[in-house]
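Take a look at the structure set out below.
What you see is the complex with one protein chain gone and the rest in place.
Per-chain numbering from 1; labels A and B assigned in written order.
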Amino acid sequence: MGMEPGRWTRTWRVWLAAFVVALAVVGITTQSGNAHAQEDDAPQSITGRVQNRFLEDGERVTEPVPDVRVFVEDEGGTVVGETVTDADGVYVIPLADPGSYVVRIDIETLPEGLAAEDGKDQQVAEVAGNQNVTRAFFLGEDARDVKGKWSLLPQTLANGLKLAMIIAITSIGLSLIFGTTGLSNFAHGEMVTFGAFAAYVVNSDFGLHVVPAALIAIALTGLLGAGFEKGLWGPLRHRSTSLTSMMIVSIGVALAMRYLWLYLFGGDLKAFQQYTLQRDPISIGPIDFPPRTLFIIVISALVIVGVALFLLKARFGKAIRAVSDNPDLASSSGIDTDRVILLVWVLGGALAGLGGVFYGLEFGIKWDMGFTLLLLMFAAITLGGLGNPFGALLGSLVIGIFVELWTWVVPNANDLKTVGALIVLILVLLIRPQGILGSKERIG
Amino acid sequence: MSVDAPASNGTPGMAKNDPILVAEGIRRQFGGLMAVDVEHLEVERNRITALIGPNGAGKTTFFNLLTGFDKPDQGVSRFDGHLMSDSSAHKVAKLGMVRTFQLTKALARLTVIENMRLGAPNQRGEKLWAGPFRFLWRDEERHITERADALLERFKLSHMRDEFAGGLSGGQRKLLEMARALMTDPTLIMLDEPMAGVNPALKQSLLSHVKELKNEGRTVLFVEHDMDMVHEISDWVVVMAGGRIIAEGTASEISGNRDVIDAYLGAHHDLDLGAMSESEVEAELKELEVESGELPSAGDSASGDSASGDSASGDPAGGTA
Partner (left out) sequence: MNWDLIFWNALYTAINAAAAGYCIISAGLNVHVGYTGLLNFGQAGFAAVGAYAFSIPIVAYGWSWYWALPLMLVCSVLLALALGLPTLRLRADYLAIVTIAVAEIIRFFLNSTRFTWLTGGTDGRNGWTTFFEDLNPIDNTARFNMGAQVIDGYRLFMMIVGWTLVVLISVFIWALMRSPWGRVLRSIREDEDAARALGKNVLAFKMQSLVIGGVIGSIGGLWLSAQKQSAQTGEFATTLTFFAFLIIVLGGLGRVKGPIVGTIIFFFVIQLVDNVLQQATRNDKIPDWIVDTTNFGIVKNIVAGLALAALVIFRPQGIFGDKREQVFDVR
């Protein structure tokens, strides 16, 4: 189970498709090269394509680059042939004799902002008699030719921010529930999945636009939270069930719910009807995002600020923090603890629902998405300091960005995406177990 | 009250003839609150010392700091010449400084005799490699059981020997906890409110057990609210308020100390709590709370001290294990 099953399956498919296309293209150009060679009466040639590779909408895309001067030098450095790429980015340079050659692209003729990928603007070609040798050139953003993958860093960080926002929104509830009741709710991830599927059903089966569908889903997930508190956790708390037992109950509930989603919706990746494919990204400096992602980040940020203000300023928000600090003290000072906890479940549920919709928009909807997210949420709130909602925000930021950075540092680590985050979690526990914002007393 | 108490009326932090425990500059902060700020305290060997003070005075926190259950932000303590500040709780106990808890920690699903056996120190059978081989620890276990049975006899718990400790009454649990602590053969035994929640019939026997500890040559330091008990058995009384030691002396000296009375009155407490029944005290406290609008402690006014010392158990986090 990868970190974002949908997106990465899709990405791999895109890569596969790109690979197949590339093979086909090479095959085609080779054939056309043959044709040219015969016409020009030269039995051997070097041929290939100049292409630009870049990230769009989180996926890698290649496109041909025309009008690039390509030339071939022999071992003595003499130019023995040159041409310019056509509209398909294809070049063919016939050679009079077999031998060792160096094929080069003239970087002066590249479109502005582009450079040879990894600085590879020349390649060696051993050309035997009657042979067509293929040498492809890839271009990328200009930064690349000095710094390699550094140019991908801003986009990576931005993707990390996006993931962080979703983790933050979903983990506030987990953190508040922990703070007020002491329960590490292992079924919180399934509430996220519930939100995503609720919106999916309203969106696909009832044909409602995804925005109202999301609002309905948020309400339903809030209700689900209330139902959990009223029907399960509240009664368990009142008969003073130990927290260990409650954690095991929560994991049982999580298991049942997770497989219920699998049973109901099957194991494939689902998508909403709207906003799934957005082909025109908005560029902010080096970062490209589809409009959808920008909205998600902005709305998330607003929601987070709203929740923070609520906790800091509103009467009920203060009550939540009071209960988190010391439930006995709070209840004896006239705060209705049960009502506060009910509110926390509704709020946490609603936020989980919203997070589920956002996650579904970005990465697709799948039965086990909540479990994958749960580990990241736990990593985030532990990192920030268990039970501290502001710590949860900070922890989410670190975890979200770290997950993306990890794949940037370690190439092809997509199927090990969450591993980096979990390793960070363990390191933090070793060094500062109370988390970034946690107080020492909490670790007991 | 004992007659062999140190001669002079104590100033806070005064030196003792033969201190077994010395605390120096111990400080502990919770958030912004200075829970414990003890400049200097010496506890004399083979004496019964009472630690008293109003709710929230930091008594239990101070206990936790001395016994390694909490780490001071600053300061050091010495027990019998050993530097204790960085010692973890089990090392403190191994050195002979053993405590009990305000809320008794009888191990509910172990039988009474198993509770007792657990107290014996340095058991070979507690080594993982020796565990599966009974012949390695059978004799030791028999010896431990004999000691445990003798102590149960002394504490009048023999009839409960094979019951689960969870089935004991509150007072019996206090007795069991004290007896279990004695299995470790401690030099200094620290009792955190040994009388809280104990019915009057058991109180007398508990008192005599505590006195007996002194006769056995042990040192006792105890936290107590019950002033009757303090008067009856303590050789020396240390008063804490607001995390500091504000007075020391014999029980009668302390009763007349102006600072002490102020400290108690300031916390809406009646100094002579012993004169009232528990329910009266509770009613009085409630009244005072209503008047002043102040928050009471974690509900149990008899156990008290929750603002600082109990922050761990008030915390939902506390009850997980």
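The rule is short, and it goes like this: contacts are C-beta pairs under 8 Å (C-beta built on N, C-alpha and C of every residue); 3 or more make two chains touch, one makes a residue touch a chain.
Predicted, not measured: the structure shown is a model, and the values here were computed from it.
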Hidden partner chain, touching residue among A:80, A:136, A:153 or A:253: A:253
Omitted-chain contact residue, chosen from A:87, A:128 or A:430: A:430
From B:26, B:84, B:181 or B:210, residue that would touch the chain that is not displayed: B:181
Residue of B:105, B:161 or B:211 in touch with the missing chain, whole complex considered: B:105
Contact footprint on chain A, counting only the chain that is left out: 1, 184, 186, 236, 239-245, 247-260, 262-263, 266, 371, 375, 378-379, 382, 386, 412-413, 415-416, 418-419, 422-423, 425-426, 429-430, 433, 442-444
Touch residues of chain B, complete complex, unshown partner: 67, 69, 88-91, 93-94, 98-101, 105-110, 114, 117-119, 121, 123-128, 130-134, 137, 141, 164, 166, 180-181, 183-184, 317, 320-321
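Here is the rule we go by: only the chains that are shown with their structure count from here on.
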Whole-Å separation of chain centres (CA-atom averages), chain A against chain B: 55
